[in-house]
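As you look at this complex, bear in mind that one protein chain is not there, while each of the others sits in place.
Coming up: subunit A.
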């Protein structure tokens, strides 16, 4: 069982995690993460306090910086929610990465072939395109799982590779490559297809609001609807759901559709909200980071938004930190991993306790 003992000490599962223990556990995790990160900064030859200060300044120090943090957080909210929905049902969709690509590509294909229309037409088309592309690509893995019992971990990872190379093919010599261009990217998209800016002086775009709306929607679905009921039930006991008359194969496909659709929207916000052209660099990496965001957010939509903003802040503040203190910005990825590890340890502390055994 979960009990495990070393010498006179014993690790036991707590029957119920007390809120106070939770608070202390998470506080300790944060403190631990900060200390270890500080040591990393020291090793990189910077003063830790100064590095943290410039990290904070770079991420929230001004309106522009805050806006940029939220821009970076936007795709992570979508991919975090994508992982959240699937993982809640214990469906291990590791394919958000590929579904981001698929969403961006399907949106681009639809908008590209549509021709020139006002923004009121083009924006809904790209949004729907992202939902459809990501959703269908994920449903493919769902179909493989329900029809041929292919493990979704394997299939989604494989599909990630496939779509990256398909995009490369289309951009290199294919129909989408920019005429006369040298890079693997499309031409700039029509101005009327881009997501409108929200606040002057920042790059914050409508995608952020879409992401917040998606988080609210996912929360409502999970807690209030029959579908959410099935997702939570599937995460606990899929067989009982089956015995009691739910078509669990269909449920798996629906969950994959929903998860993929959310990931696909991350592709839309990056192409139509930030880069204004489709290229691998615009959409790569968010799918995998989304898994970490979802776990840090404890598979709860509100937690996902918070974790995504934290990650966005780190990514955004890293640049200023590098300029001011010389700490390489790539160290941010190490910080992300340290955060994850310390928080996982913190939750373990909440859910388990160490007890001295021996005769009392």
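One rule holds in what follows: a residue touches a chain if its C-beta (ideal position, glycine included) is under 8 Å from a C-beta of that chain, and two chains touch if they have at least 3 such contacts; residues count from 1.
The definition used in the following text is that contacts and distances are computed from a predicted model.
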Practice item. Write down which listed name, "Lipid II isoglutaminyl synthase (glutamine-hydrolyzing) subunit GatD", "ABC transporter ATP-binding protein", "Sigma-70 family RNA polymerase sigma factor" or "HAD-IIIC family phosphatase", is the UniProt protein name of the chain that is not shown. Key: "ABC transporter ATP-binding protein"
Revision key, fill the gap. Missing-chain contact among A:187, A:212 or A:233 belongs to A:233
Revision key, fill the gap. On subunit A, the omitted chain is touched by residues 1, 3, 5, 10, 14-16, 220, 224-226, 229-230, 232-233, 235-237, 239-247, 357-360
